[in-house]
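One chain of protein is taken out of this complex; the other chains stay put.
Read from first to last, the chains carry the letters A, B and C; within each, the first residue is number 1.
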Amino acid sequence: MRFSEPNAESLAKLAEVVFLALPHGVAAEYAVPLLQLGCRVIDLSADFRLKSAAVYKEFYAHDHPAPDLLKKSVYGLPEVYRAQIQNASLVASPGCYPTSILVPTIPLLRDGLIKPSAIIADSLSGLSGAGRKLEPEYLFVDCNESVRPYGIPKHRHLSEIEQELSLSAKAPVAIQFTPHLVPVNRGILTTLYLAPAPHFEGRAGLPPAHSGETGTTLEALNEKIAACYQAAYGNEPFVRLLDPDKSALPDTKNVVGTNVIEIAWRLDPRTGRLIVMSAVDNLIKGASGQALQCFNILCGFPETTGLI
Amino acid sequence: MRFSEPNAESLAKLAEVVFLALPHGVAAEYAVPLLQLGCRVIDLSADFRLKSAAVYKEFYAHDHPAPDLLKKSVYGLPEVYRAQIQNASLVASPGCYPTSILVPTIPLLRDGLIKPSAIIADSLSGLSGAGRKLEPEYLFVDCNESVRPYGIPKHRHLSEIEQELSLSAKAPVAIQFTPHLVPVNRGILTTLYLAPAPHFEGRAGLPPAHSGETGTTLEALNEKIAACYQAAYGNEPFVRLLDPDKSALPDTKNVVGTNVIEIAWRLDPRTGRLIVMSAVDNLIKGASGQALQCFNILCGFPETTGLI
Amino acid sequence: MRFSEPNAESLAKLAEVVFLALPHGVAAEYAVPLLQLGCRVIDLSADFRLKSAAVYKEFYAHDHPAPDLLKKSVYGLPEVYRAQIQNASLVASPGCYPTSILVPTIPLLRDGLIKPSAIIADSLSGLSGAGRKLEPEYLFVDCNESVRPYGIPKHRHLSEIEQELSLSAKAPVAIQFTPHLVPVNRGILTTLYLAPAPHFEGRAGLPPAHSGETGTTLEALNEKIAACYQAAYGNEPFVRLLDPDKSALPDTKNVVGTNVIEIAWRLDPRTGRLIVMSAVDNLIKGASGQALQCFNILCGFPETTGLI
Partner (left out) sequence: MRFSEPNAESLAKLAEVVFLALPHGVAAEYAVPLLQLGCRVIDLSADFRLKSAAVYKEFYAHDHPAPDLLKKSVYGLPEVYRAQIQNASLVASPGCYPTSILVPTIPLLRDGLIKPSAIIADSLSGLSGAGRKLEPEYLFVDCNESVRPYGIPKHRHLSEIEQELSLSAKAPVAIQFTPHLVPVNRGILTTLYLAPAPHFEGRAGLPPAHSGETGTTLEALNEKIAACYQAAYGNEPFVRLLDPDKSALPDTKNVVGTNVIEIAWRLDPRTGRLIVMSAVDNLIKGASGQALQCFNILCGFPETTGLI
């Protein structure tokens, strides 16, 4: 279907979907009556991202206002849940950090290429990630020429990240996540430190000197990772896999203003670790753009409508 | 001794010390005749940082011009080698990334508090770290509003970092090091991901659910780390330990323009990992300031002369 | 005509128009054979902006390669030359500074509201205005945290600015133009210092104490300026007139990424001067966007196609 001229059918679809861009807690209060009216809801808050009301309370410090809706909600990551989004009445659009971490990690976990217990995500975010909070730490002079970590070690986004990684790994996953603020308006750069799964270890792995066959095994693992990403994202319109044979690495300036996530990886023969890097625009792929992508899926419109 | 009025003795000391700020390879060529003339040399290049000419060749891609000098040279990290610097004829001033990594890591390794095999250093550097290279990637428009990794996985500074960590651990250490460029002029922010040594693991450690005594052991480890840093740096004029009980974390803007390194740490009870963060001015504590600190030590001047 | 589905007619139009984005001197060499082949040319260089080959040589330091084409060329400022652009075979797309200066000044000159002899344009430009020249002054560290004038007092763009102002004033105009570099990627902010025409002077004007009727005359002039801009630009899709009764002033961040020029003005009752301020994106309204606007006019497409 080509989305050019409005017609009765497409307009009707538009009318039945509501985007909610409200603070957590408040969003749920609006979602309940809207869903009862038969609307489909795409929520940009954290209210419907978690499956567990208990985890919600642990991370957001208040009772969930509508816990019964949690099991109805679909986590709005199109690359992972496209089929479920198509028929969802309630889509919870992911956070910006989670998007930058989950998209590169989930395929590796699903294919058993990495250890679920040793995931470290180091993220650098521009200031729009903080919203427009009127606090001294977000004033220009406090942010410009400043580079700093914050929220160490327990950021709220951990809850949805670990939920989704656990689902992919089919086992509980606890990760290390350290966000930092850097003086740009938009963009998140995430560097992931991953350990190849045990059957690759000692071969691709650390220390290289202990393994006569390192070179070949490393090459094999490299190919498996490439194949894994190619299978998962080769046809995705908004995932750009950077060729590991070329020197390109992700750069926020290459994705800001777009709905694209850039991904690159390097296997380090010295340590055996897998380094995966991603870049997204926190306001687009990490928020409104991804929500619009879900909307297109929900409505049966071409997925890139309004996004390229 | 107070360094106020110049006198014959202090002037004579000044005259016999030469600072070299030359590219690697060239610096060694100047150092040889200067040392033969009886001068003491403080070299800011990479030429005398490594003990092994082979490692030098591996990382700098040419034969070392004066390999015999390598064993004479003292690595100019005052917090670690103060006594040796006092009598050195040749001081190799450390690189900026190594300073930001070694100062927070060495005491933990020496005291056996962390595993030497699981060190990850994620560093964010301002653009002055790249020098004034006339390459398109350093133009304003290519750097501003850009956040990106580079040189993954084998940066030259790894050679001196691993040499010094191995000396501290009394065992070969290979670390993960990923530098990134962020759009500030000056400053390096390093986030270190460390694993507590085995005898703390499973207690402070991961997964917390497996250990009934986690809380208390974590507290114990926390105290050991605090004591370790206090013993190592409590009296250091240029190390600022941020109190873990307060919320302060390092910020490059708090150290830029100074010779100070800021250090903070957090034990993550969810993962058992130790997160250590540091901030330095790459041009001062990471270069000229540290060299001046060595000069003061060499000459017997008060160590902070000209630096505070 | 709505430009949705490609058809034979619209494709044929596309095929006969060529955009040239080449250095001055070179562009003219390409334009000559293309025009002979019957193509219509939109040139983004300075080669066809000036009517006089002598002025071209004075400002660009070489003979014009195709002086005969100068009289055929239309200066591609849609708000001023829309009718001529429609039938042009050769459109010279204006420079970025000239766009930011000419759009706010020409209507005032044409309506005789300001003195042609007292125009001062103070412009602030982001670094993309300098192109990607590999010179030390454009490195990040040389531009970041730096604010500086350059090219004082004779910038190349003066030639086209004065040509167009002279045409509007029907008399030779020499202006003061001082460009500055400020550390942003994109955007030009121009502040114009203008003197009301003599018949307003001494009434709206300086010094206010000398004129009993200042208040009312100032109000009258204010209304004339508002009417002048409304008549000139009230229907322009890419000119945003900021209401002088509200406090809004132009801001590059409000136009970057768009083809819009923002304009605001203030009459200063203390000095009698008229201050006009404009903001454009130097890469869009100041370059490619404006060229595309001309292309739409040339082809008879809706003028905003591809631009909003």
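Before moving on, here are some points about what is shown:
Convention: a residue touches a chain if its C-beta (ideal position, glycine included) is under 8 Å from a C-beta of that chain, and two chains touch if they have at least 3 such contacts.
Being a predicted model, the structure only gives us computed values, none of them experimental.
Summary of contacts with the chain left out: across C:Ser45, C:Ser73 or C:Thr252, the touching residue is C:Thr252.
Within the set C:Lys72, C:Arg132, C:Arg148 or C:Lys170, the residue that contacts the chain not displayed is C:Arg148. Per the touch definition above, the residue from C:Phe19, C:Tyr60 or C:Tyr193 contacting the chain not shown is C:Tyr193. Touch with the hidden chain on the side of subunit A covers residues 127-128, 132, 134-136, 138-145, 183-185.
In the full complex, subunit C touches the hidden chain at residues 117, 120, 122, 124, 126, 142, 144-150, 152-154, 172, 174-176, 178, 180, 182-187, 189, 191, 193, 206-207, 249-253, 256, 266, 268, 270-271, 273, 275, 277, 279.
By our rule, only the chains that are shown with their structure count from here on.
Overall, the chain located most centrally, as judged by its C-alpha mean against the mean of all protein C-alpha atoms, is A. Distance from the subunit A centre to the subunit B centre is 34 Å, each centre being the mean of its Cα atoms. Between subunit B and subunit C, the centres computed from C-alpha atoms are 52 Å apart. Subunit A and subunit C have Cα centroids separated by 43 Å.
Within subunit B, the positions touching two or more other chains are listed as 142, 144-145, 183-185.
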